[in-house]
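A short write-up of the structure that comes next.
A single protein chain has been omitted from the complex, and every remaining protein chain is retained in its original position.
Each chain gets a letter, A and B, in the order it is written, and its residues are counted from 1.
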Amino acid sequence: MIFMLTILAQIPSTGQTRGGLKGLVLDDQGKTLPGATVGLEPDRHLMETDQRGEFIFSKIYTGIYTVSVSMIGYKTFTGKISISPGTVTNLKLKLERGESELDEVVISGTRSATGNLLKAERSAMPLTVISRRTIELMGSRRLDEVLKEQTGVSIVSNIGGGARSVGLQMQGFGSEYIMILIDGQPMVGRNSGNFDLSRISVSNIERIEIIKGASSCLFGSDALGGAVNIITRHGATQPQGLAAFNYGSLNITDASLEGETPFLSQRGSAGISANYYRTDGFNTNPRYIQSGTTAPPYDNYALQGRFRYRLSKNSSLNLGARYGLRKSFMAKDFGLGIISGDSQDEKDLNLSASLDHSFRPGLRSMSRYYFTYFSSDQSVAWQQSNTVVSGDIFKQRLHRFEQQFAYAAGRQLKLTGGLGGSLETMNDASLTDAGTLSTFFSYVQGDWQLSKKLGAMGGLRYDRNNSYGSSVNPGFGMQYQVNTRLSIKAGAGTGFKAPDFRTMYLVFYNPAANYLVVGNEVLAETLEELQEGGQISEIRQYLLGQLGGNLKAERSTSFNTGMVWQPASAVKLEAGLFYHRLRNQINSVQVATGSNNRNIYTYQNLPRAVNKGIDVSLVLSPVKDLEVSAGYQYLEAKDLSIQDSIHAGNWPYNQNIHDPETGSSYTPKPSDYWGIENRSRHMFNLRAFYFYRPWNINLNIRANYRGKYPFGDRNGNQFIDRYDTFVSGYFLVNAALEKKFFNQHLSLRLTADNLMNYTDMLMPGQPGRVILAGITYRIYRD
Amino acid sequence: MKMSSKNLLFHLVILLLAGACKKDENPAAELQDGKSTVILDLAGDTEAAMSENTPGKVKRPFNIFLFRFKDQKQIWIRNAADSAKYLKTSEWDIAFTGPYNSEIYVNDKSYPYNPGYGGAAESAVVLLHQAYERVVMAPADSEFDNSDITKIGWAASESSGGWFFYSLSSHIMQAIPNRTYVLRLPDGKYAKLQLLNAYKGNPPSVTDLNWPAPYLTFRYYVQQDGSRNLSATD
Partner (left out) sequence: MITIHVRHAFKWVFILSLFSSLSPGCSKVEEPETEPVEAGSAPYNKLITVSNFGEALPAGSEPLDNLSPIYFSLENKTAAPVEYRKTNRWDLSFSSTYRSFMGGNNGTDKNNFGADGPGKGGILILEKNFDEVIDIPADDLFKSGSALIGTDDAGAFGQGLGYYIYDFDGRIQGDGSYDKQHVAYVFQSNRTIVVRTAKGNYAKIKMLSIYKDLLDPATWKRDSPHPFFSFQYVLAVAGSKKFEIK
């Protein structure tokens, strides 16, 4: 990107701890550009250029800022500028036509320290970045809402989770395979393998990085499908605060208070934020559930603090703490006088400390310690049988230590390496054996700029797990800049995932969708116990004979390739191909039917599964102030061993396929096999962001389409074919509107989610239309 | 590339309208009348078979199961302990016995082959050759007293009281339409019952011998106020 930065005369100004910044912004033709947004980070100063294309920030604290200048239809400019006391720095710059900040922030030069020396954008796998501004404009409040609008990402209710948990699915991988990290540290608290993303408020998020594809090399065994790294805000250079309040449908209330300030003359900074969120929940199945909800109501409290102190010129200390509490109760009446009551209290505590030291230019070290505690107290009483069906106090503790080094050997080569270990304990009233899991890991990653156009990356990670042995996972990638308009990226990597305690031992009941999940090791005895209690309608003996213990660890190999093409300045096209090959993928399977048609699942290994597909996204700026983007993913997720068995005519796959609608039956062919449950073939999204200048309003409208996906095997032939139960494809349309006042201090927002009010009883977690109005006020000195 | 925003809006609206409509995928929808209880695909003894070498199944007698109308409880009778515990009680309303659980008995203590023989309950059943929706009134007590239906299963001919024909050429069970059973329950209440299918998914007819079975589909309505009114629509 070409820019012109001219620092003109330094004009003395009043005050010794403050300085100023002023400047002029020109467009690509050299004409003055009014209405461009100029931002300074940290501290989030925002200003718009006036009619003459000029802007001025006066009386800002001295320090090093990242300045970004953006305008819809132009490439965002970013750079670093230093504000000195008593002077006003003067900037003149020229913007180039292109796509703007909303999708991706590409910062030239090194990214500021985020608590992790590993460079996500150097991963071999495709990377999507969601900036804070985009999150604000979308009006999204919870993490799952932000993520599900990205191309190729969907939010699913996986079998293993409860009504409360919403999990991600990326490129065909379920949420058990996607690692969630905060500033590079993994978040614990996976309820039955699903991670409840709705627990995380977005109010403190700076940026979200989404890496798709096997990233075990970077992040370890839970990242077969990819990783979502949530980068939080840090390091203010002037005191500031924020108060926000949103209210709307379902009595949703979302209130936040934040404040941060530097102290000791910029040697340190501290910040705190508090958030309260509540919802009434909703019922997507009013026909069969007379009163009560399928998605639960809850109250969520979150408190966060961050502290940063520069110990010396070369070292700094970062401390963070995060506490969350969620209380929820759900009552459901099926209309037969049977009411189930389901309560869950979740507590979530994260503490982190890291020490960052620069030995000499080019050699940095970071040491960190991380502690997480997650506790969930869940009890379900099923009145009919007068028993507590599942009473579950689940506690999970993780201690993690990691030592990282980053070394730059000349301008072309950067090396990062590290080692660490973790100790995880899980005690759960339902688990028969409380256990501990200890791991040790070490990794090295190299980043090599082979030539001006070609960059390569390679990495290697070693993991050792106390129950599943060790594994070495490599990753490779390369990036080639064909010309100024076209670049190509390709990568390959492997991944590894050990079955966790839950898939092996836990018996878990989900009242919302009326199913039971039984861990593999305790399957036979649990079924027998249920049968004694008269709770079983049918057991699929064939499956039972095949299962029973010995779940194997999963291994995957991923290939990704993609290109970014910018044929014209207002058009950008990204396309990619992915291919993931999984051995022994752990998948849930129905092994029995309980009384009242309750499905009973357990886990099995799918010998050879494949997720493959393409994704494409297009960003256009057809007119000034309007940006339109569209994305599409095609996915095929299949278990190859089923296809082979159909082909070979092995029982039970040689049974005829039955169509219950007509009663006809015919011999199956491998092409009759549709694919794995819960994966859609087609996903599509369309977004438009528009800035209406006369009223100074930002508005956007987003439509997401998720193609139909299989829910379960209805005709009893042990694989998904076209006659089985499918959840219909659907559209979700969201829109938001924002207006700022008082020089960007105050913003009013109106958000509408699911405008078409689409619900389906097979999607218990998807609410109908939700409309919220909100107000945010930023407190800072201009 | 210039696209007017109007054009864009138009396309968006088309997409939205297309996605707004959704089919009702509920397979039992046409059986529902709002009052009757519809039981779909209740698993019978899917492990047993009539003959050797049936893949996935074992040649052995079929375990019977009992069914209770009020809470749809399925009670399996697998051994002597289960028999002793449940058969001679009023804990069940109908029993599914015989091959593929296709022979249904109403709980009656007086008939020797009835699972409830010598027990506590006295039910009677008559067959009406009418569609389920059209049965609105239970017949007089004399009809129940004179009824000679002992077991509801295979109909050897049109004159039989059974609920399905067995086709000799294809060896497939075919449910007979327009047969509704009216029950007089031990507590004096009246109920109507329709037996629909023993094949999974309630297909209209079946040609494959290996269609998953038995998965019983049936529906019933119990008139709680004790009257003879069996109309299940308002």
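By our rule, contacts are C-beta pairs under 8 Å (C-beta built on N, C-alpha and C of every residue); 3 or more make two chains touch, one makes a residue touch a chain.
A quick note: this is a predicted structure, and the numbers were derived from the prediction, not measured.
Enquirer: The complex has one chain that is not drawn here; which of the drawn chains does it touch?
Expert: Counting the whole assembly, the omitted chain is in touch with B.
Enquirer: Per the definition of touch given earlier, which of B:Thr54, B:Ser83, B:Asn178 or B:Asn229 contacts the omitted chain?
Expert: Per the contact definition at the top, the residue touching the missing chain is B:Thr54.
Enquirer: Would you write out the residues of chain B that touch the absent chain, in ascending order?
Expert: Listed in rising order, the touching residues are 49-54, 57, 98-100, 112-113, 148-151, 153-154, 156-162, 166, 168, 171-173, 209-211, 213.
FYI, only the chains that are shown with their structure count from here on.
Enquirer: Given the complex with chain A, which residues does chain B contribute to the contact?
Expert: 1-3, 5, 8, 12, 15-16, 18-20, 22-23, 25, 27, 40-44, 46-47, 55-56, 71-76, 200-208, 210-212, 215
Enquirer: Show me the residue ranges of chain A that touch chain B in the complex, using the header's touch definition.
Expert: It comes out as residues 336, 338, 384, 531, 534, 536-542, 568, 570-571, 593, 595-597, 620, 622-623, 626, 628, 651-652, 655-656, 658-665, 686, 688, 690, 701, 703, 705, 714-717, 723, 725-726, 728-731, 733, 755-756, 758, 760, 762.
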